[in-house]
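Written out below as C-alpha cells is the structure these notes cover.
One protein chain is absent from this view; the other protein chains keep their places.
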Amino acid sequence: MSLHLVFSRAGLKACCKRQQAGDKLVLLGNGVYAYTEALDAGIQPADLCLLAPDAEARGISGQGTLGLAHIDYPTLVELTQECSPIVSWNE
Amino acid sequence: MNYAIAVHGAPYASEAAAHALSFADAVMAGGHSIERVFFFHEGAYQGLATQVPPQDHFNIDMVKRWQHLAGQGVELGICIASGIKRGIVDKAESARYELEHPTLAPGFELVGLGQLIAAINSAERYVEFPA
Partner (left out) sequence: MKRYLFIISRSPYASSHALEQLEAAMVAAVFEASVAVLFRDEGAWNLQQDQTGGSIGQKTLTKVLDALPAYEVEELYVCADALGTLGVQIDPSLTVKPINLTEQQSLISTSDAVITAQP
C-alpha cells in the first residue's frame, strides 16, 4: 500500500492515474484545494485526507470538505509508517 | 522507524521547509529517528546563511528551526552539486573557488549525492517535500 503526498492540482492529476485502489492520499499545501477533484476521480473518501493546518490556512474548513478527514502531523507520520513507498506529487 | 527526508523546494517559492520541519518534528516527537535531511535542487537555498527574512515573515524562524533540528543530532546535508552552483559554499569550497565568503549556514553541511542514497538505504522510509 503506497502513500501519495499531493501538493497541487497538477500533482493530483498525475497521481490519480498512477495510484492503486487501497493506496492512501494526503492533500497538502495547494493540494487541499483539489479535494473535490480527488473524489470525482474516484478516490474513496476513506483513502483521502487533508493536512489540517494547510486546509485551515486556506479557509478550507472541515465542515465543507464532505466528511473528509483533516489530519495533523503526528497522524501523517503514522500514515508513513503504515505505507510504502511514499510518493510526492507536485506536477 | 528511521526516516530519510528530502527537501526540494526553495524558501519563499515553496512551503517545503515548513512542511519538512513540521514533519521532522513530529517524527522525532513520535520517538522515531531521521537518518538525514537531504537538500537537493532548489532546496539547497534552505541552507543559505545570508538570508534576511522580513521581521514579520514566518521564514524568519526557518533557518533557526533547521539548526534546532541539527542540535538534536539530525544531519542536514545539502547536495554539494546543487549547493555550490547556487552559491551555497562552505569554508573549503569558498577557498577552492576563491570566493569572498562562505555562505553555508551553521548546522548544515555540503555532502555528495551518495549521502542521499546512503540515507535511503539505511532508512525504512523516504519522504520528499517538493513544496
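Brief remarks follow.
Going by the order they are written in, the chains are A and B; count residues from 1 in each one.
The definition used in the following text is that a contact is a pair of C-beta atoms (placed from the backbone, for glycine too) under 8 Å apart; a residue touches a chain by one contact, two chains touch by 3 or more.
Everything numeric in this text was worked out from a predicted model, so none of it was measured.
Considering B:11, B:43 or B:77, the position touching the chain not shown turns out to be B:43 (whole complex).
When the full complex is taken into account, the listed residue touching the unshown chain is B:9, out of B:9, B:77 or B:107.
By the touch criterion stated above, the residues of subunit B touching the omitted chain are 4, 6, 8-10, 13-14, 40-43, 81-82, 112-114, 116-118, 120-121, 126, 128, 130-131. Contact between subunit A and the absent chain runs through residues 2, 11, 14, 17-20, 23, 84-91.
The rule we apply is simple: only the chains that are shown with their structure count from here on.
Rounded to whole angstrom units, the spacing between the C-alpha centres of subunit A and subunit B is 25.
For subunit B in complex with subunit A, the touching residues are 1, 3, 15, 19, 22-23, 25-27, 29-30, 32, 124-131.
Subunit A contributes residues 5, 7-8, 28-30, 53-54, 72-74, 76-78, 80-81, 84-86, 88, 90 to its touches with subunit B in the complex.
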